[in-house]
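All remarks here apply to the structure that follows.
Omission of a single protein chain aside, the complex is shown with its protein chains in their original locations.
Let's look at subunit A:
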Amino acid sequence: MRVTQSMLSSNFLRNVSNSYERMGKYQEQLSTGKKVTKPSDDPVVAMKGMNYRTELTEVQQYQRNLGEVHTWMDNSDAAMDKMTKALQRTRELAVQASNDSYEEGQRANIAKEVRQLKEHLIDLGNTKVNDKHIFNGTSTTNPRFDKDGNLDTANANSAAVNIEVSDGVKIRVNTNPSNIFVDSESGQSMMEALENFATDLESGETGETGDQLDDHIENIDGFINQVVNERASLGARMNRVDMIENRLNSQEITTTQVLSDNEDVDVEKVIMNLKSQESVHRAALSTGARIIQPTLMDFLR
C-alpha cells in the first residue's frame, strides 16, 4: 500500500486524540469516583444505581422514623414508670390509712397527699413530648384531662398512632390511654377513683373504717396492674423496634456496599489503567514526532 505523509500525520492525530479520550475517561472516573456518569456508559449499572439509591434513601428514612418511634416509646415508658410509682405510693397510703388506729385528722392529711398524687397523675396523663400529647391517641394537640382530671370528651381518643419502620411494616408507637386510665371492669376513671378515695378519707367522721378502705386498695391495685400490663405490651413493641433497628442498620451497610460495588470505581485498577494509557500516549507522541519530521528534503542537496 502506498503511504503518504498526510496519512501518517492524520493517523497520528487520530491516535493521539483517541488516547486523550481514554485518558479523559480515566480522569473523569478518578475525579468523580464513579464508573458511570451517564446512562449510556452502562445502562444496566445506571438503572440499578437509581434503584439502589432509592433503596438507600428508604433505609435511611426508616432509620430516621425509628428516632421518632424511640421518642414516643421511651417517653411513654418513662411516664408510665412514674405513674406506677405514684400509684404504688397511693397504695401504700391506702394501706396505711386502712389501719383503724389512724385518726380522722391523720387520714385527712393522707387525703391531701393523695390529692397531690392525683394532680401528678393528671400531669403525667397530659405528658407533652415534642409538642405532642402522647397519652391521647391521635388527638395529640389536645391535653387528655382538664386540671381537675376530667376527660376532655370532645377531643380525647385512644386511636393508634402508627409509624412505618420498614417497607409496609407499621408499628404502634403510642399506648392505649383507656387501658391505663379507665378501670376495665367498673369503667371508673383513675382520677375519679383517686378523688373518691380522698373524699372517703376525709369523711372519716361518718364512721369510715379501715375495712371500707380496702375496696380502694383493690381499685388501686387494679390500676397498677393495668399500667404494668400496658407497659409490658409497650416493652414488647420496643423489643421489636430494637430488632428492626438492628436489621435496618445492617441493611444500610449492605445497600451502601451494593451501591458502591455497582457504580464506584476500583481506584487501583483505574490508576493502573491510567498509567498504562499514559505510557501508550507517550509512545504515540514520540513515534509521531519521529515519523512526521524527516522528509526527502533533508537528504537532497
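Convention: contacts are C-beta pairs under 8 Å (C-beta built on N, C-alpha and C of every residue); 3 or more make two chains touch, one makes a residue touch a chain; residues count from 1.
Note that in this section contacts and distances are computed from a predicted model.
Taken from the listed names "STAS domain-containing protein", "Flagellar hook-associated protein 1", "Multiple sugar transport system permease protein" or "Cytochrome c assembly protein domain-containing protein", the protein name that UniProt assigns to the chain not shown is "Flagellar hook-associated protein 1". The residue touching the chain not shown here, chosen from A:Asn51, A:Ser184, A:Thr199 or A:Asn225, is A:Asn51. The omitted chain makes contact with just one of the residues A:Asn65, A:Thr175, A:Gln251 or A:Asn273: A:Asn65. Contact with the chain that does not appear here is found for just one residue of A:Thr84, A:Asn142 or A:Ser233, A:Asn142.
Looking at subunit A, the residues touching the absent chain are 1-7, 10-11, 14, 36, 38-44, 46-47, 49-51, 53-54, 57-58, 61-62, 64-65, 68, 130-132, 136-142, 154-157, 159, 161-164, 170, 263, 295-297, 300.
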